[in-house]
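Quick one: structure below, then a few questions.
The complex appears here without one of its protein chains, the remainder shown in place.
Chain lettering (A, B and C) follows the sequence in which the chains are written, and residue indices restart at 1 in each chain.
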């Protein structure tokens, strides 16, 4: 959130500086795509805990953070991770075992909540969810809400359309804004000031970034300012929203980055298998997360063979004919 | 608003088909940039009247439409046209002479009203305008609003923040949605199905298009679908929102189209000078609008010399060192 | 003894769903069989239908089947790549939303077409936790027509949902309208046994079509709630043309058809 010319710092330092025990956090990407995994693994390595996580459908990153015990409160629309885990396994177990406090929304509601935060508004309206238990079942009690100034007093509010029957709506649902302490996203290109260019779908990354008090960007490519300035129409995030830039090639692995690499379905399946069993999951974490120093070390354990297997075809942006199982 | 593969029709036919006496209309662009001028001149030639015009800061197009007597009701944030006319002259005269009904908003309010329409919502909130006469001075009376189902019952509504003091806001202004009958925009590139790519700032064009029941796109270049599909990230408007596509090179002249041509400051000044005097203005209209058959005819009267003078430099997207007076 | 069917249950389900899609429809699609139904419709009966994903891609060129709605395969050759807030707005907006037909799955459905994709058991301490709404609640709130894909089992066609995630006709009659929702929600249920629709007045599910080899009674046996079967007729099985296109053009590797 500064306009300094150079915000590039190592990822380890960025996580130390901006992610604290108890931080309210959101991460970019959607299920198996463009999750900021290097940052997620670094958070886990730094054993940061008691996070309040806001998620729409952040699959892989979400399940790793929950599996590692970093998350104590969760507001979420969808916990799924593609074919490997239609329901994120550690997410489901954490709820089934009463290990986290959680509250359910829809994807649009969560996206709008970030958008409200990005717009500097207390809420945005929607026509979604009337008559459902998303409105009536609160995961955070009224007492807890009242006692915690960082949690809004009401989950969702239904009001009559104040403009009568204008546009045919009789009632609207108001969804409260989210302004996370910190949002972390992974993008294809950023410059040292923090201007970002996302290729392909941006999911809710832009809204999450603009809603957030601090923002860490990890990027596939750290490029010269000049490269980004040549096409301002492709830069969805101007530098004024960004606190720190970390150059982390393959920083979304094992999730996909359009134009660079595909998701590693084999890794995701291995993760899902391990997630089902506490002992296996501990072994998985020891090997891939705690047993390595950083993302480079992690990628060394993964091995070049997998990296080569998921390399994107320049024409399509994904790995054509990749074996997906 | 169809998914047909070919929506290309001549501009004359598009205006006949979609713009009717009394239509609620909005046009794209901002002051001296990317106004759909060919369409505006065609509306004037077809002597369509009694239009209800929704405008944020559509300068040149707005003033031509008002000057030609096409507009009877106007909701507007800003009537200015750059250096040539800091206040649009026919706009100011129409108000000073009580020739049109008008109602004032801010640019953000008008943009949000289109955005609410685009989102399918009855309203959106903002923190803008509290304590100002934009809230209290209504151009359309309550009785008139009640009697016309196409005009919302209240101009703007202030409510207390239903989420207490969440985000620090105590009150919010609710701005009602606009869903025009027809929106017309001019873009750099479109394909026959109606997918559009706007280069440079999009102003509120995207929201206006998505809010509108019917949409006419005029384009500098009519390109193959393949050309647009190679970079979906640059196509802000997918074809599902578009009713008709008209190929009109120089279709925004005398306003600018980034990457193609600059505004013609000499034409704009001539228009401003003429606008000050009813006789001069009639002569101006007879020569440039009524006296020609179509936009090609108009450009013939303008002359190739002016077209050459405003040609954009490929590096900067505007006419470098152009004489601007 | 049943006659040998020239098609699998997945194939007839896909074709039944594809037939619901009209030319010019915008098809809100998930992955798996719903994606296949959308592709089948586009190839068979609705060439000008458009596949559309909640993540923001419209009319992508699906050279390979995507495994998730965020699969990079949907970002290729799209008319536009946008974002969640735009895609849901396209459905919330009646102008475009009224052309959308959605294909949804669920863990449970009730007689009013309400869906549960959240949990089995108590919400706060469930026996089984599912992924949650995702965009399901939004779509079922906004668009006039939704196809629900279900396996026809008693524990899935339940008297009372453990959690109401996505709105159908709520409690029937005019309760959807009273809640403030537009007409919409699940309008047709396609299972491995038949096709169910909803009565316009009561909002209750009734059996419209049963597949060859399946009886209405068998469908009732696999449904916890009572359902009107009095007007049900036998479904026209998939034609040779439909099957050929489905098998050859839509899923030649049988990634989804199995």
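Going forward, a residue touches a chain if its C-beta (ideal position, glycine included) is under 8 Å from a C-beta of that chain, and two chains touch if they have at least 3 such contacts.
What you are looking at is a predicted structure, and each value in this text was computed from that prediction instead of being measured.
Chemist: Would you list the chains present here that the left-out chain is in contact with?
Modeler: A, B
Chemist: If I consider the whole complex, including the chain that's not displayed, which of A:99, A:154, A:233 or A:313 touches that chain?
Modeler: A:233
Chemist: Based on the whole complex, identify which of A:241, A:260, A:295 or A:324 touches the chain you can't see.
Modeler: A:241
Chemist: One chain isn't shown here. Among B:71, B:169 or B:184, which residue touches it?
Modeler: Spelled out, the listed residue whose C-beta touches the missing chain is B:169.
Chemist: So one chain is hidden, and I want to know which residue out of A:179, A:255, A:285 or A:316 touches that hidden chain in the complete assembly.
Modeler: Result: among the candidates, A:179 touches the missing chain.
Chemist: Hey, which chain A residues sit against the chain that's not shown?
Modeler: 1-5, 117-121, 179, 193, 195, 210-213, 228-230, 232-233, 235-241
Chemist: Pick out the residues on chain B that sit against the missing chain.
Modeler: On the chain B side, contact with the omitted chain comes from 29-34, 56-57, 59, 76-80, 82-83, 86-88, 91-92, 95-96, 98, 104-109, 111-112, 115, 126-134, 137, 139, 158, 167-172, 200-207, 256-258, 262-263, 265, 312, 316-318, 320-321, 324.
Here is the rule we go by: only the chains that are shown with their structure count from here on.
Chemist: How many angstrom lie between the CA centroids of chain B and chain C, rounded to a whole number?
Modeler: 40
Chemist: Compute the distance, rounded to whole Å, between the mean C-alpha positions of chain A and chain B.
Modeler: Comparing mean C-alpha positions, chain B is 38 Å from chain A.
Chemist: At least two other chains touched by the same residue of chain C: list those residues.
Modeler: 57, 75, 81-82, 92, 94, 142
Chemist: Could you say which residues in chain B touch two or more other chains, in rising order?
Modeler: Correct list: 117, 120-121, 179, 232-233.
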